[in-house]
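The complex is shown incomplete by one protein chain, all other protein chains being positioned as in the whole.
Chain naming follows the written order as A and B, and within any one chain the residues start at number 1.
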Amino acid sequence: MSLVQELKPGRLYLFSLDHDSEIVASITNLAESLRVEAGVVSGIGALQKAEIGYYDQKTHEYRTIEIDRPMEISSLIGNVSIRDGKPFLHAHVTLADSEGNVKGGHLSRGTVFAAEIYLRELIGRPLERCHDPTTDLFLWSETR
Amino acid sequence: MSLVQELKPGRLYLFSLDHDSEIVASITNLAESLRVEAGVVSGIGALQKAEIGYYDQKTHEYRTIEIDRPMEISSLIGNVSIRDGKPFLHAHVTLADSEGNVKGGHLSRGTVFAAEIYLRELIGRPLERCHDPTTDLFLWSETR
Partner (left out) sequence: MSLVQELKPGRLYLFSLDHDSEIVASITNLAESLRVEAGVVSGIGALQKAEIGYYDQKTHEYRTIEIDRPMEISSLIGNVSIRDGKPFLHAHVTLADSEGNVKGGHLSRGTVFAAEIYLRELIGRPLERCHDPTTDLFLWSETR
């Protein structure tokens, strides 16, 4: 179920996200309004609170980790592709607390304190997420 | 106070930083000498010691976390924009110790053991950092 896809350079953006906005929705909405169908994302900032996920490789269920305190976004790395016909953000983060201690995982949700995000659009045959029977995740696959 | 700015592709650099140099000053000096006014930065390497920061979202003060031992740079993500008329690096890191345990936050200072840094220049209307009354941080904002 692997894929190697060459894409062409598209538009380049720097975003500063709204204070109090929800980070996943904000980035997704920007991708959607700009009609970005594929791209890569990276960024830093701080969240007021967050929800991150860990995918259990045995049970194939996401476990939710609630973080109910302010955290620095020490890293955010992700990509945009198509799921269910719409731009979909898949991002992972590491978050650091007041002692510098770090939690990480799949970014499910987060309330922005401040965030600086880089989005690089990639142009080409759309990368579509389809159900992968091995992992039960929605992964990219060769579409033919 | 949000911003969405499209930029054009600029120059691309790989840097290997000097052993014993201070990492924030080294990257800032390179950006300045190359006249890079906007860009994104990522990298890996190792530091001999470091100082990272956590911004207290209530008191609006930075808390300093001193790390007085050698650490791998497990991630460095950041950007270059303009503050006080000069190129300014804003970077966050995660740092890993000899057991793989990680500290993260705002990169204030670090002594390079070895570092490999990617800098992508972005060209367009300069992104300037201005005081943001909500967070007391110097953030990008629409300049009109």
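Simple rule for what comes next: contacts are C-beta pairs under 8 Å (C-beta built on N, C-alpha and C of every residue); 3 or more make two chains touch, one makes a residue touch a chain.
Just so it is clear, the structure is predicted and the values come from calculations on it, not from any experiment.
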| remark: Contact with the hidden chain, among B:Ile44, B:Ile82 or B:Ile123, goes to B:Ile44
| said: One chain is left out of this view; which of B:Ile23, B:Ala38 or B:Ile73 touches it in the full complex? | reply: B:Ile73
| task | With the missing chain put back, which residues of subunit B would touch it? List them for me. | result | 9, 11-19, 21, 30, 34, 42-44, 46, 48, 70, 72-77, 94-102, 113-114, 116, 118
| query | If the missing chain were put back, which residues of subunit A would it touch? | reply | 1-9, 38, 40, 42, 52, 54-58, 63, 65, 67, 75, 77-79, 81, 90-94, 102-106, 122, 127, 132, 134-135, 137, 139-141
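Definition applied: only the chains that are shown with their structure count from here on.
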| If you average the CA atoms of subunit A and of subunit B, how far apart do the two points sit, in angstrom? | 21
